[in-house]
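Handing you a structure now.
Here the complex is missing a single protein chain, while all its other protein chains stay put.
To keep things simple, chains are lettered A, B and C as they appear, and every chain counts its residues starting from 1.
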Amino acid sequence: MDQERERSWTLRPHVSRKVPLIFGGLLGLGTMIFLVGLRMDPLRSWQAYLINFLFWGGIAQGGVVFGAMYHVVGGKWGPPIRRCAEGMVAFLPVNFVLFFPLYYALNMFYGSVREINPVRGAWFDPRFIFVRGGLGLGLMTVLSLFFVYYSLRPEVGWLQEQKLRPRHWLYEWITDGWQGQELEAQHCQRGLDVLSAGVLVVYPITYTFMAFDLIMSLDPFWYSSLFGGYFFISTFYLGLAGLALVCVLIRWQLGPSVVTSTQLSDLGRLLLGFNLTYFAMIWSQYIVIWYGNLPEETQFIILRLWEMPWAVFSWSVFILSTFVPFLIFLSQKAKREPKIVFAVSISVGLGLWLERYVLIVPSVWHSEVIPLGWIEIGVTAGFLGAAVLSYLFFLKNFPVLPFVSPIPSSADLDKQHAEESPAKVRLAR
Amino acid sequence: MEIKRRDFLKILGVSGVTAAVSGCSSETSRTLIPYLIPENEVVPGQATWYATVCRECPAGCGILAKTMEGRAVKVEGNPDHPVNQGRLCARGQASLQGLYNPDRIRQPLRRGADGNLQPVSWDEAERILAGRISELKGQGDRLAFITPVMAGSLDRLIDLWLKSVGGGKRLRYEPLSYESLREANRIAFGVQEIPVYNLQNANFILSFGADFLETWLSPVEYARHFALRRAYRAGSMGRSVYVGPRISLTGANSDEWIPVQPGNESFLALGMVNAILAEGLAEGLPAPELKGLQDIVAPHTPEAVAKQVGISADKIRVLARAFVKKHPSVALADAKSSNATDICVAVNLLNYVAGNVGATVRFGAEAAMAQVSSYGSFQKHLREIEQGAISILFVAGVNPLFNLPEGKRLRERLGKIPFVVSFSSFPDETTESAQLVLPENTFFESWGDYEPWTGIRGLQQPVMEPLYDTRALGDILLLLSTRLQNNEKLPWKNFYFYLRDQWKELYRRIKPDVDFETFWTESVRRGGNFQSVATKSVQLNPEVFKKSFQPPVFAGAGDGFALIPYPTLAFYDGRMANRPWLQELPDPVSQIVWENWLEIHPSDAEKLGIKKNDLLQIQSPAGEIKLPARISKNVRPGIVAIPVGQGHSAFGRYAQGRGASPMSLLSAEPEADSGALIWYGTRVAVRQTGLKHMLASTSGNDRSHDRGIVQTISLAALQSGIEKKEHPHLLRMYAEHHHDKHRWGMVIDLNACVGCSACVVACSAENNIPIMGKEEVAYGREMSWIRIQRYDEGTDERPDHHFIPMLCQNCDNAPCEPVCPVYATYHNPEGLNAQVYNRCVGTRYCSNNCPYKVRRFNWHTAQWPEPLNLQLNPNVTVREMGVMEKCTFCVQRIRGAELAAKEENRDLRDGEIVPACSQTCPTRAIVFGDLHDPESEVAKLAKNPRGYHVLEHLNTQPAITYLKKIKAGPVEG
Amino acid sequence: MAQLTYHQVDSDILRAMQAPGWRYYTLLSIDLIVVAWGIFAWRYTVQHGLGVWGLTHPVMWAMDITNFVFWVGIAHSGTLISAILYLFRVRWRASIYRTAEAVTVFALFTAGLFPIIHLGRPWVFHWLLPYSQFGGLWVNFRSPLVWDVFAVMTYMIISVLFFFTGLVPDMAVVRNRTSGWRQKIYAFMAQGWQGTDRQWRHYKAAYVFLAALATPLVISVHSVVSWDFAQSVVAGWHSTIFAPYFVAGAIHSGLAMVITLLIPLRRIYRLDAYITQQHLENLAKLIILTGLIVGYAYAVETYIAWYSNNVPEWQRFTYQVTGEYAIPFWIMILFNSLVPLLFFVKRIRTSTPWLFAIAILINIGMWMERFVIIVTGLAHEYDPYSWGVFIPTWVDISITLGAFAWFFLWFLLFIKFLPVISIVEVKEELPPPTRSQNGEE
Partner (left out) sequence: MAKNKVADSLTGLVGTFFHLDSLLQAIEQLRQAGYRDLQSFSPVPHHNIDATLEKPPSPVRYFTLAGCLLGAATGLTLTIATSLHYPLITGGKPIVSIPPFLVIVFELTILFGGLLTLGGMLFNSRLPKVNIGPAYNPRFSEDQFGLWVRCEQKDHETVTTLLKSAGAEEIIPAGQGREL
């Protein structure tokens, strides 16, 4: 058994030295461009910053939430996929740090709102937004980290026992107070149960407020009660797309035995499902606003959907992140085909980046020229760099194939309990 | 759908004809002259209009009656009549429900042995009556005849007839009389008259309790004047202040309300005179007069008055200055307290020193009301009755047993009269104690004339055959005299010929350059003959200088509340209480229907621990009644107010047993100087009964909760010149839709709307709107398509009532339309929000989605007890149970006009189409027309800077533009 | 312990279909009386007009539409369990989905009545159906009420198909075990099923696709129902969150109803072997989820009411919380979003009495939710002059009770005439008989 574990431990994508360099470069470049941009056109650079902050943070968070969900429903179909998802946690602390600079942007964004809508002024005092946003994100990050921590601990513990790896502060920290496999299995089990629930409960709330505070309120009049729900669904969808992308890459690295076609197609089915959910969220808002025809609601929508130039963006969002994936994933075969899955996740990601763009920019940007150029690209590149680096860091240090698993989730335990129940009706295997 | 509806109407029309064929015989109908000459008389489905005179109150407005298939279906004001100029009040609109009242007396009745009234034939009835009269054997003065003020041929005929039976006592009785005013005019100016008031020229109207928007003298006329002068023109508008113990509708429409204890008005007026003279503002007064006046008002310095009346001396001075500076102004007095004459005299002096007499107060053309016989003389006759000096009493057109105080004692007294004859058309308190009832025609069925002001002679022609076996009073008397062989004295075949003769004399007097027939025909067609009368100038009557001014005195315990009974907009003195439309018409200020109440100030209510709807016992030396409480700041502390008109014991199903009449609480003692009945002379004790009695109000909430439904603008802001705010350009969710030919729209000027509610009744009459009764209305199920919403925007100290007529806004983006699953409501090409009754399945979603809540649902099958159904407008569907209904700008009238235009192949003229509400509005607040036609009045008004849409933020794009009410604030001077 | 055999499964499940005892008949007759009373109340309405209800201007919808929304909602959990869980290959659905689906079908039978009952002129209800009327006038496809017609009709048809498709193999079982006229009926329902490989193949395929269609359908249906309100401009109705919020609420109430029915069912017919504590616990877990979503919706609604800065919206909210309908409102908050949180405690979600009690409370809470949303929205609309209050009359209440009785009537009949648990799917969960097993025996 140990050999088997050892095999899966060694089975890690070996990333060529160049890759970190390239993305490090991107990060540096992005930072530079951002700083320059701040001098030249602060508003523009800040809005680019906000877009990417929401986008990359969204991918990471979405991934972790997937992991938590996988645990809660007691999924069995793809340990590596679960681990790939957990890996995204690596970017969350970075993202949390990246939230602080926004403090300087908020004043710029909300000055006008406070003038037009004094009633809500106090609520939009940047300091207040900053504090509540910070607390939410902080909590979210901590929960996510500990969730993954409990998932990794047994394996790292085993590694330490086997002395397969030079001592390392990270491992030391993770396996602090190690009490041996069996005990730990139980202990981590409980931890996972609690934290996964925690993640799943806190996530919607935090992201609802992110949506209300950082996007919806940029427009002083518009409001939509579903917007929060819409945003956390969209973010989760984004996370899934990111996950699919990573999985395909891993598969290409380590071969189809690690990430099987079946697992891909299951992932694909999930994507399809959330594609529909995401669309339902858009539709539920659109039809209501269309029908009600109340100016305070319609203006926001019309401006983005029917007025140039924003219409272009909105419709490409629709095509890239909703329509195309739907058509493609209708077919069973497509879902099993790595290349196609890869392409689709790219398209979804692109679409959702534009989505955040078109949600934010028209509210704060009031000049003729469309703010889409080197600043935006630069800032995006920077975030990309940061995200990839942190993910590589995770891959480097932790096994892609969770080998001290399947950790039986409490759901399974229940099922075992069910097996003992008088009737031998066998439930979920 | 339109097609279908018209087919349906044809059928209705036919059935109408068959109904009308029932007896179109006599000469009268041949001698009728329609207002608009049609080719031939009765055409199925085509209206014929007849001019006549409204006799529901002494104002004597001219009306046009619309008859279809021989039955009157709608009345409108007669545009040629100088008093109302084409407009009518709520009572006038409801007059048809007198004609078609299901409780009308349908044939002569006599009191049988068992004490009940039994039908008799006219012949029999005349025989009995003739017998009784001949028993008098020339002692004609044992016969008394009570009528209202008639001011016309019939009045003279009655006198003649009385003479023919050897004289007799004649009483012209009006519950709302102006005896003290008449007397005061004698004292002040030596003319025992009631002058003409030209409110439309008055820059400042100071009303001492005169409710000229509801009942005072000539409400329709004065409402028009008031609105005309209130209109904002060239940077200014007329101002008005109301002095009185409670806020009437008139008070609610004034800039200021100065609450005073009843009876103290005189001192306020004198204080003002004093101030005016002191400040030397009175110009052109001859020295002796000035001297005399100064002597009279000397004791009444503003300071002294301030103490008496309880308002600051400065305020009195400000009012005084304003009253003179805003020349011409006018002060009106409707005094009802024990010192009523004093008050009127004081007010006369005020007008005199301000130079209003001859300007806004004109003697010369006197009001018919001046002919009223005083309540004092009435009392005298009652005493005679007690001594048995009267053996026959004729009562026609009045109901003293309801209106006079001490009803019980009165009934006993009448009981002493061997033979009481009532000519009433309805069973009422008086017919209850009559031996013989000879039902009179309603004025719609009889000839007559009425001269409300000298020179203004309205000619009243019957617009249809009598519904029942009833007769005109004139005819009855003439037939009677035939029986009594008095023909040589009264040689006329019937009243119609007498009337013609009377007009022959008039013809001789005014000598128009046409022959009599043309003159007559023209007068009948136009509804009368109208001459202006020269103003005669008056001087102060020396007698006035000897006048001493008394404080008011009250009967009843000193700690009681001063009782204020007040006639109401809907019921006048109570004679209208049997009209279901008026019963269901919310009182504009209280929004209460079907009953009356006792109004008490919150502070007093708190003292007595009275809560809303507590049933209270109100007691005075003369009697006691029970009424539910309405707690309101509309009355000043220390007084209680009760509307008059309800509390009938016998007046048909709609009036009987509703509320109570405060008149029975008053003391019978007439006022010393004028002999008038003292209305405000009683203190009452108010006690809890521990019971509750729910009043039915149509108002869901009195406040508008910052919804901006009634919007106002300050006079200052208007003077500083505002621009109509252009809305920020809105991005449209869907393309604008176009109205190819017309876009019907409406403008409602909230500054002109006084809340008189005439439009509401007019709408009910035009659109066959059923009445629901108290319980249903209490639950919010009234059916009115247009309603006068009253919002109290005032402070805790002082209410501030705003009125807004709310009807279907016929929105461009009507939220009600798209939600209907069956297209029962849709937007028609002329911009109407059409409602197809036959298509409606009754999901009621449209009403839920209507922000203005102007859609009405037929909860039950509507009831029109015979013969009310004869009034139904054949051009409008009667809606079935379970369907939604609403205002469509009187689409039947629009179609009618369009058809007419088509036949004459011409375009529609602006103002050709007039919905019922707009047609009757006495203040012309409602204007309807085509918004597409830039020349139309409505299109021009819609551009007014005061214009706004209700609930604009919902983007419903209503067809109705409201013009903001102008808040002028307190008068300055 | 011995494995369940195929044979035993048949006999256990068919036991429920044996001739009923006096308890059953008493229950049935009481139920019938209530149904009859409800029908009388409706007849009375038709005769005297909707005025006999508590409806008024401005509250033109109240208990009628509340019942409609409530019952459509009840239907949803059935489809969730039978279709959605099927797609997610959740095995434990096997032994409860038949009942759940029956609930769906019967709830729809009940809900379907109200669009007709609530009409002012029910005798022309057919004008709501899409056919050419009055020379080419159809229905107004822009009206949410017409969407309702389509959504509910479709949902009803698909559910019935799904229900009977699932029944076919079981009907074959029953057919083979009965005789006489009963057999004829079941034979008809079995459509001549023989369980050949070909039949099974197409059957399974069809079943998957029906499930795949039912899933988006079920979501769309309650979205459409929610849009009856959300599409209006009524403050408190016009809200974008309504669609997901109603769907979650629907499933919330539906699950509660399923629990309410399953608990007595397994007790009376001794089906604990098939409907285990585990099933109920899983349902309870789902309820936690839906409860949380519903709670989230309440919170967001409140936040937006404040945030929107919209006077009528906020005043309506304060009215809802403090006005005439405050009690129903707080019941709704308590029963729908707080009480279900108790299920986080394992001891509670595994105790039958607790489950039953809380399920009942949720049923009440969800009915109240619909009532509160509908009535408070209308009672205090834009024009304060036209504010009003709805007070239910005996007719309102009778019709509501009648509807409940009507639903239970169907369910009672179902118990006796159809297998309450899918025989075939339970067998599928068992290991097929093989020689090896026999070896052991």
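Methods note: contacts are C-beta pairs under 8 Å (C-beta built on N, C-alpha and C of every residue); 3 or more make two chains touch, one makes a residue touch a chain.
Remember, predicted model here, so these are calculated numbers, not experimental data.
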Determine which of the presented chains are touched by the chain that is not presented, and list them. A, B, C
Identify the residue among C:Pro169, C:Gly249 or C:Pro419 that touches the chain left out of the display. C:Pro169
Residue of C:Tyr24, C:Trp138, C:Tyr298 or C:Trp314 in touch with the missing chain, whole complex considered: C:Trp138
Just to verify: which one of C:Phe125, C:Trp200, C:Trp306 or C:Trp410 makes contact with the chain not shown? C:Trp200
Which one, A:Trp290, A:Phe318 or A:Phe393, makes contact with the chain that was left out? A:Trp290
Residues of subunit C touching the missing chain are 5-7, 10, 130, 132, 136-143, 146-147, 150-151, 153-154, 157-158, 161-162, 165, 168-169, 172-173, 175-177, 191-206, 209-210, 212-214, 216-217, 220, 224, 227, 424, 427-428, 432-436, 438
Tell me, which residues in subunit B touch the chain that this view leaves out? 734-737, 812-820, 823, 825-827, 957
Subunit A residues touching the omitted chain (full complex): 286-287, 290-291, 293
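Note that in this section only the chains that are shown with their structure count from here on.
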Measuring centre to centre with CA averages, how many angstrom lie between subunit A and subunit B? 75
Using the average of all C-alpha atoms in each chain as its centre, how far is it in Å between subunit A and subunit C? 35
For subunit C, write out the residues touching at least two other chains, lowest number first. 231-233
Where in subunit B do residues touch two or more other chains at once? 818, 954
Which residues of subunit A touch subunit B once you look at their complex with the stated criterion? 289-291, 293-296, 298-299, 301-303, 306-307
Can you tell me which positions in subunit C touch subunit A when the two form their complex? 1, 3-4, 90-92, 94-95, 216, 219, 223, 227, 230-233, 238-244, 272-274, 276-278, 281, 292, 296, 300-301, 303-304, 307-310, 426, 429-431
Where on subunit B is subunit C touching in the complex? 699-701, 703-707, 709, 776, 779-782, 787, 789-791, 806, 815, 818-823, 839-845, 847-849, 851-853, 856-861, 880-884, 951, 954
